[in-house]
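Just dropping this structure here.
Note that this complex is displayed minus one protein chain, with the remaining chains in position.
The block that comes next holds chain A.
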């Protein structure tokens, strides 16, 4: 495969396109609402009217998952939501005038117009099951350019200057991580894509893989070239069968075209990717635990240093990045570091994909430039809560915190969120209304963390159990004010002494709710005067 062959595939794909394209979402959310049979009915309806100028393609996530199944008719960009299979003939008939029976969506809604799509640029547009569709969208050209026109050091330099930070949560500078792995010595190096999205309330990684799997592979291959690795693993949750299936297909297609494997683009570069399926342990999202799991052991973390960059999988230098981080790489190479660095906030460049869910009118997947405020996301894009008022926004899952409605003007970037006691996390954003009790929410997360604690270190194993016990006491009205103080102390102790990120962040939901919603804890507290 060389560049002319790649461009020929792209050109052929483009000439095969029909003037009118009916795009039907086939990501998990819409599939579960019946989009596969809908797509079939659409194909049948097109065949019935005998129109060769119309094609029906299955695409990835269009974003507004709560309104699915979604269908968009291009080039006019007409959007239909809540589409049933029975609506198919009328949608095809509507191309010649007339009305479709399915409700029309509004593509001009702030939900869509306030987005800036980099990671999701192909999502909902290309067919994730066909590599040709990705190539026609410019896919694998960045990899070619990197292999032929750039040295590994130049690639790392571009990533560094772009200001990209890890999208898995902690926000470590990606270029710096790559440079460390590149500098490390080992007979072999590995690149690992962390797709173990265990945060309850988050589904960005799943959607990205289901909608645009080749982008991850291309990003990983570029990373492998930059750091000198020849083997990659995608560690993906077993709970995501559709994502696994699409990744498997994508890897097979890329290998067939010589875009993975030996001698990629005849550049003397070899890179293989294998999938490792997780088995349901939240702690495996932590990088040292994830590596243990790839090695076939219990997913238990180990102390760092040594960092994976120096001693990772089987003791060799290993680069671990999140799905979204890798997905940012091909656009950065294509458009340059300056282009990326011009987007977003001062210390948080680029965009962030959020899974917007909970008590909110429009749920789904959005990608916004860093620095937009929570209010814009929740009220403008999400349309606010259906009944009542916004009470809090939870970001970062069990490692994050609850941000009260009064702080909705907080801009979304790594530092600002940290300042208000939460974190960016991987990007789950759960909106809560005033019917939600915050002590219950804290209890919910603590139950999660207690179940998911791997048990290796005592602060986390015993601490989460004890915190849960105290939250139960509070909820049953048996706690005193002194217990509240003790709970707070315990939270700080667990935060400071746990071995890994799970334990260190497990108290966050409790601490943030105690800080902003203390009156709800106090309402449960027994009046000490009546004690005894």
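Following the convention adopted for this analysis, contacts are C-beta pairs under 8 Å (C-beta built on N, C-alpha and C of every residue); 3 or more make two chains touch, one makes a residue touch a chain; residues count from 1.
FYI, contacts and distances are computed from a predicted model.
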item	value
Chain left out of the displayed complex - its UniProt protein name, from "glutamine--fructose-6-phosphate transaminase (isomerizing)", "Probable sugar-binding periplasmic protein", "Cell shape-determining protein MreC" or "NADH dehydrogenase (Ubiquinone) 24 kDa subunit"	"NADH dehydrogenase (Ubiquinone) 24 kDa subunit"
Residue of A:16, A:86 or A:238 in touch with the missing chain, whole complex considered	A:238
Hidden partner chain, touching residue among A:280, A:388 or A:477	A:280
Candidates A:295, A:346, A:496 or A:522 - the one touching the absent chain	A:295
Omitted-chain contact residue, chosen from A:202, A:412 or A:457	A:202
Positions on chain A contacted by the hidden chain, ascending	28-29, 31-33, 64-66, 68, 197-203, 206, 237-241, 244-245, 276-282, 293-299, 355, 357-359, 363-365, 394, 397, 428, 430-432, 436, 444-445, 448, 452, 454
